[in-house]
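Input: one structure, supplied below.
Below, a portion of the complex is reproduced, with chain positions unchanged.
So that you can tell them apart, the chains are marked A and B in the order they are listed, and the count of residues begins at 1 in each.
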Amino acid sequence: MEHKIKNIFVEGAIAPSKIAESIGHHQSKTEIGAHNIFLGQVRADEIGGKKVNAIEYTAQTEIANQVCHEIREAAFSKYDLSCMHIYHSLGVVKTGEICFFVFVSSPHRGPVFDSLSEIVNEIKDKLPIFGKELFEDQSHQWKVNQ
Amino acid sequence: MEIRLRYFGQLQEATGKSEEVLKEAFDTIGSLRNFLIQRYPQLKNRNFKIAQDNKIDMDSSPLNGSLIDLLPPFSGG
């Protein structure tokens, strides 16, 4: 399957209503039996006595979109998936808000479970996105993925 | 040929710059890396990838791009 390179980036947090909208769009795809959704939410981590208030995301978006496209195509050829939708925030996302949304659908549940964690891990590993953790006292540190 | 250099994330803080133009010529990505570490000692112990013309490349690759991006560790998601 061949797909166009999509822009995964959205400005600011991803609203729950946007997620609902995306789910609703699949009601006409009646070959789908299973959806699996991953959401990344900004945690109020406490580091050295200071609490994270928000994360500010920047990215090399050209490379990120290209690499994400390759991850997407690889998943489509490896798994029996009907759809895949990926969004990531840029700019400031406050604690408790959603910054990352990956949505896969398939006729059956096996492929959605097998593919989702792989796609999420690859995106976190391979996309040049940079998170800056902003503390209550205006100081910051650079987020490190584990 | 000029190359346009862009610094991302914490590398902007380390170098104090978000971008600059270099007129020097470099045979490989690795030789650019060494040049930059000499110019900005704060980069010395940093782990960063280098992309040319929107493709992440190895230090052994010839440098022939005009847009060079310096990318610190990724932390999306």
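Methods note: a contact is a pair of C-beta atoms (placed from the backbone, for glycine too) under 8 Å apart; a residue touches a chain by one contact, two chains touch by 3 or more.
Predicted model, so just to flag it, every value in this text is computed and none were measured.
Protein chain copy numbers over the entire complex amount to A x2, B x2, going by this structure file.
Note that in this section only the chains that are shown with their structure count from here on.
Subunit A and subunit B have CA centres that are 27 Å apart. Across the complex, subunit A is touched by residues 6, 8-10, 49, 51, 54-56, 69, 71-77 of subunit B. On the side of subunit A, the complex with subunit B involves touching residues 40, 57-60, 62-64, 66, 88, 99-100, 120, 123-132, 142-145.
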